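For this view, one protein chain was removed and the others were kept in their places.
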Amino acid sequence: MSWKDECGVFGVFQAPEAAQLCYLGLYALQHRGQESAGIVSFDREGQFYVVKETGLVSEIFNDNNLKYLAGESAIGHVRYSTSGGSTKFNIQPLYSKTSKGKIALAHNGNLTNAYYLYHQLKNEGAIFQSTSDSEIVLHLIARSRQEDVVEAVAESLRQIEGAYSMVILGEGYMLAARDPQGFRPLVLGLFEGAYVVASETCALDLIGADYVREIEAGEMVKIDASGIQSSRIFPNDLPQKKAYCVFEHIYFARPDSVVFGEHVHDVRKEFGRVLAREHPISADLVMAIPDSGNSAALGYAEESGIRFDFGMTRNHYVGRTFIQPSQNIRNFSVKVKLNPIKNVLKDRRVIVVDDSIVRGTTSRERVTAIRKAGAKEVHVRISCPPITDPCYFGIDTPQKDKLIGSSRNVEEIKNYIGADSLGFLSISGMLDAIKSIQPDHFCTGCFTGKYPIEVKDNGKFSIDQQDFNYYIA
Amino acid sequence: MSWKDECGVFGVFQAPEAAQLCYLGLYALQHRGQESAGIVSFDREGQFYVVKETGLVSEIFNDNNLKYLAGESAIGHVRYSTSGGSTKFNIQPLYSKTSKGKIALAHNGNLTNAYYLYHQLKNEGAIFQSTSDSEIVLHLIARSRQEDVVEAVAESLRQIEGAYSMVILGEGYMLAARDPQGFRPLVLGLFEGAYVVASETCALDLIGADYVREIEAGEMVKIDASGIQSSRIFPNDLPQKKAYCVFEHIYFARPDSVVFGEHVHDVRKEFGRVLAREHPISADLVMAIPDSGNSAALGYAEESGIRFDFGMTRNHYVGRTFIQPSQNIRNFSVKVKLNPIKNVLKDRRVIVVDDSIVRGTTSRERVTAIRKAGAKEVHVRISCPPITDPCYFGIDTPQKDKLIGSSRNVEEIKNYIGADSLGFLSISGMLDAIKSIQPDHFCTGCFTGKYPIEVKDNGKFSIDQQDFNYYIA
Amino acid sequence: MSWKDECGVFGVFQAPEAAQLCYLGLYALQHRGQESAGIVSFDREGQFYVVKETGLVSEIFNDNNLKYLAGESAIGHVRYSTSGGSTKFNIQPLYSKTSKGKIALAHNGNLTNAYYLYHQLKNEGAIFQSTSDSEIVLHLIARSRQEDVVEAVAESLRQIEGAYSMVILGEGYMLAARDPQGFRPLVLGLFEGAYVVASETCALDLIGADYVREIEAGEMVKIDASGIQSSRIFPNDLPQKKAYCVFEHIYFARPDSVVFGEHVHDVRKEFGRVLAREHPISADLVMAIPDSGNSAALGYAEESGIRFDFGMTRNHYVGRTFIQPSQNIRNFSVKVKLNPIKNVLKDRRVIVVDDSIVRGTTSRERVTAIRKAGAKEVHVRISCPPITDPCYFGIDTPQKDKLIGSSRNVEEIKNYIGADSLGFLSISGMLDAIKSIQPDHFCTGCFTGKYPIEVKDNGKFSIDQQDFNYYIA
Partner (left out) sequence: MSWKDECGVFGVFQAPEAAQLCYLGLYALQHRGQESAGIVSFDREGQFYVVKETGLVSEIFNDNNLKYLAGESAIGHVRYSTSGGSTKFNIQPLYSKTSKGKIALAHNGNLTNAYYLYHQLKNEGAIFQSTSDSEIVLHLIARSRQEDVVEAVAESLRQIEGAYSMVILGEGYMLAARDPQGFRPLVLGLFEGAYVVASETCALDLIGADYVREIEAGEMVKIDASGIQSSRIFPNDLPQKKAYCVFEHIYFARPDSVVFGEHVHDVRKEFGRVLAREHPISADLVMAIPDSGNSAALGYAEESGIRFDFGMTRNHYVGRTFIQPSQNIRNFSVKVKLNPIKNVLKDRRVIVVDDSIVRGTTSRERVTAIRKAGAKEVHVRISCPPITDPCYFGIDTPQKDKLIGSSRNVEEIKNYIGADSLGFLSISGMLDAIKSIQPDHFCTGCFTGKYPIEVKDNGKFSIDQQDFNYYIA
């Protein structure tokens, strides 16, 4: 699986060592974005503090800058750029002084009417200093005629379309909001009396916070000295269909998280079980592409009765860059991260469970490596349907023509990756596996091209924004 | 002299290797700001490129990022923060997308009605992401109803008050503007057919550009493919008094620059001559506090007929930080940078020429060091009048109560620094020394407290802005 | 498991891009030492090139310094200090000019008569610039009266005692040697006609080299332009008992490696199976402490018939340092790396398979974390016997009194870690599990205190060496 991750957000209100808790939360959410990270804190004197940088959480934060981040409230963000280039100005949380006071904002998701709003705001005199669609939200809030900041934020959110799980830190309050379709997860926790919000429950687990509930789709929560208060972004909205991102369960979320109310590891095992029923085959063993295929592979093994084994080992010391040898070494790029365990595979008929196929190139290399290691048959099973269309809701996918599922059928993909057989989980099988949520409450746009909301200007904002970049040494 | 420097700007339009030339220009202007630097370039495809960082020009720029700065036009900035904290967001040039297209802006100076404009703009919905008063100018341009960008900029400049020598790079043009009082220098040059603007002529010298003329006070110059075009910011303004910063000649500018049409080294020598006439004394030698006192000391020596000698040597390898020993070493902080040459001073009556006295502490240490080195008498001569009031026009001065000249008379200052005698250049002596410029065309606010334009809100903007800061690792 | 790793060595003779291959080899061996790494190369002009630094292989090497490492032959080393402090002078390969020509040396292991030799050599006039016992070997070679370098090396090796798997690069030849007991692994491979030596076969796999055979215990191999030549370090030695380090199979080696002729993953699974027979218990599931317990846990599950599941997930982004929060967060240090998957554990009776227990503190935290996650019963199974004694042969173990197995029996350890039951693999069960090697050919010193060779001066060398250190910024 090679989709780039998206983003993760975290916030804590009025707890001792808020920035430190935020740092821990981001540490647990690092899998959601490895390009940059930031924390903004707020103290009782009304002062805000900002630390943002490119790099991993473990690289950016240190004793000095965590100490600098004074105050009892803080929000944080980890990022992989989905919209906008890799400019340093895009690193979140964004911070700004506005007519509604000082505001810091951390956003996971992607707006689908950003291009329209950007031009409208620019024509009205707004200046854009980043290439992030999140800056639009700040402008809308600043320009709102609503005096009350909650009203102003709600009014602003009613103008944007798309996916957002958002945390805002203002002067004496924290807001958490989630779009009406609920594309991205956002949960509420409680840490020694202080409210915490996070993209995933694994962040609550690390700091020892209790899971309270999800921030609901379409809900905005305000936390301040007087407690917590919930409201609807669209006050009169009727119960409507959700558009939860099923890919959170397929790949993004950590297996120990609870996402959309479901345990991720359990869902993935169930995907594996359904996959075993949909695409059974006679074989000697089931293996995973570690670690993202682990849960589904185990489910497949349990359902099929074929034993599970570790067919590949993972190098835990792979850095961000790798210097390629000029000479041609077979299956090199696969083996840097994952090496087949030969004696497990030799002369065996192997079922290989992976989470997804995007371009097909990585899968092909892995199948080749497994075969070279001695496997007699290689049967690939994918715990999601073929990906046919890009995502406009917060995942950095290749363009449609780069997606192997957009132009080839299963047989052709099988031939391309060199597998003896190939089986994808069906859409219905996938959706039925998540028992507590109705199938039509998921966004399956990347498998069907049918998006839950209209994508304006063909998602043009991010392309337009390439006209400016900021050098990152 | 311990005033912090201010800023320097540079711009070049349609020359090969524009960013490289800009880098050289900033290199020559480094004495005007050592905290951070940046370059924005623009290429024929309409793309802008930004490199900004804290540090010296020689530390920030390298082959990789200069190569990244593609295009034939570029503007640059070196900075010591005068208004706003040391946040990374304040590093200039500022860059923004606006209703008038993309705009990069580099500004030397300080606005005196920033606080008012900031609140007005914020109330109108503008968001402020830096703590720099220069961001205000971007907002004004973006909000102007004028369709033409030159008109929009002019309209914006008519709303701001204070000191500005400014370079703007837009889509296909470069603007250079200087406030009607002309506080800060700004010159026009020509490099192999391409127009260049710079804070000082020393930047032109380094790249081998020819000096054309000053950008005049109140003038705005537009350079584009069709050539150069001059206009007045206030089209109907009458000839009025200028307010050139005399401190440029006293201390800031490099001695090899031509500032306000006068050669800096010559002016400083003349300061020294006048000083010799105003405060003669019998002595064995005249020495300078190197290097800023060199020219005036030589002038004093020539006028007085007392021989000049080098009484202190400068350590060329002093880094930005210095680890203080915990034990008490006499005159340590002076000697790190400047060590007395004992045999020159021993048993001599010494006239020490320095450029200015701010707090008095450094002068006191130097006098002590010179005396300890054996000088029999130490006569201090200062090539400017006593500083009594802060600057609001682009120099980072201490508050009034920290200025020794605000509360002590010359006799008291002499006693404080421990000199045998002390003489300051008189205001009239100073102004008369610059022969080609009428005395009332200089700002002497820091010596008189009488500022050429009203300072609104007591220069409150920079204080207000301290409420937000950005950690610099 | 918290024993610090030891070292890994790699060498390649006369292959294009030798340094690049060496870099890849070290990449695959990174698990054997994460403190520092180095490569020395040799070109046809007789020039040696050295790159050594603290840090991970991915951090140290880049295009520039790999390009600098010219030549067709190279040796490399990854290190965790076992003897000597963390001084930069200890980073290997060591390089020196000697009476036998220029020599670079990379050493995995630990000498047990180092203290004696060090004093003898020092008294004879040798100077020691590092605190590494490997420097002793260079001195012995330099002082040998043997004219031939192979003879000189053999003579030197006959004077040292203890564990060594060593690669030496000289002017036109490469030597690989392994101590007569064969404590540490060392294998020979072939890459497109060029000989390669490596600590583990996983390094051969990454570059696509073929595995030829082990360098035998007591063997020295010389590779030069005329081919490969094997000799015995002790020419007349009789077949004797080996002392293979069983911990290589328990923990150190990568599961995809072949060590001492046995597949590591297979051996670990067999450890798990024997463990299941020796310490059966009724439970709902078997889980591993990932990833080091994975293979044994799967073996235990297969043998016991109790299903395997993933009970903990690993954070792949844990950096080298972690800023501890001052507030007390439950089981924090465990959860940073490994978080329990609650729904797997809740109300379940869980068998937890780990590779070893050293001090017991980490195990206790893990048991607590698993129990807090909801497990009804926690049964710990360790795939090796209790560790009672330190290692003197290349592993950085705590002193005997810090080893929980040295002072507490199994019941006491069980109580300390808070498990419902605890079972260790027996020594005989462990040794019998490795079928192709006779039980008495393993070193089991850390489980029995009975070492295969005498440890002189109580392993004093490394303690003595602490008197000098080199600051690592």
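Per-chain residue numbering starts at 1, and chain names A, B and C are given in the order in which the chains are listed.
Everything that follows uses one rule, which is that a residue touches a chain if its C-beta (ideal position, glycine included) is under 8 Å from a C-beta of that chain, and two chains touch if they have at least 3 such contacts.
These numbers come from a predicted model, not from an experiment.
Asks: Missing chain touches which shown chains?
Replies: Spelled out, the missing chain touches these shown chains: B, C.
Asks: Among B:E72, B:E151, B:D309 or B:D420, which one is in touch with the chain left out?
Replies: In the full complex, the listed residue that touches the missing chain is B:D309.
Asks: Which is it among C:Q129, C:S428 or C:T448 that touches the chain not included here?
Replies: C:Q129
Asks: So one chain is hidden, and I want to know which residue out of B:K52, B:H107, B:K122 or B:R254 touches that hidden chain in the complete assembly.
Replies: B:R254
Asks: Go through chain B and note every residue touching the omitted chain.
Replies: That gives, for chain B, the contact residues 16-17, 20-21, 23-24, 27-28, 30-31, 34, 56-59, 61-63, 66, 202, 205-208, 254-256, 263, 265-266, 291, 294-295, 298, 302, 307-310, 312-323, 325-327, 329-332, 335-336, 339-344.
Asks: Identify the residues of chain C touching the omitted chain, counting contacts across the whole complex.
Replies: Against the missing chain, chain C presents residues 46-53, 62, 64-65, 68-69, 87, 94-99, 102, 122-129, 138-139, 142-143, 467-471, 473.
Definition applied: only the chains that are shown with their structure count from here on.
Asks: With centres defined by CA atoms only, which chain is the most remote from chain A?
Replies: Max centre-to-centre separation from chain A belongs to B.
Asks: Starting from the mean Cα coordinates of chain A and chain B, work out the distance between those two points in Å.
Replies: About 48 Å separates the centre of chain A from that of chain B.
Asks: For chain B versus chain C, what separation do you get between their C-alpha means, in angstrom?
Replies: Computed from C-alpha means, the inter-chain centre distance equals 61 Å.
Asks: Note the residues in chain A that touch 2 or more other chains, in rising order.
Replies: 62
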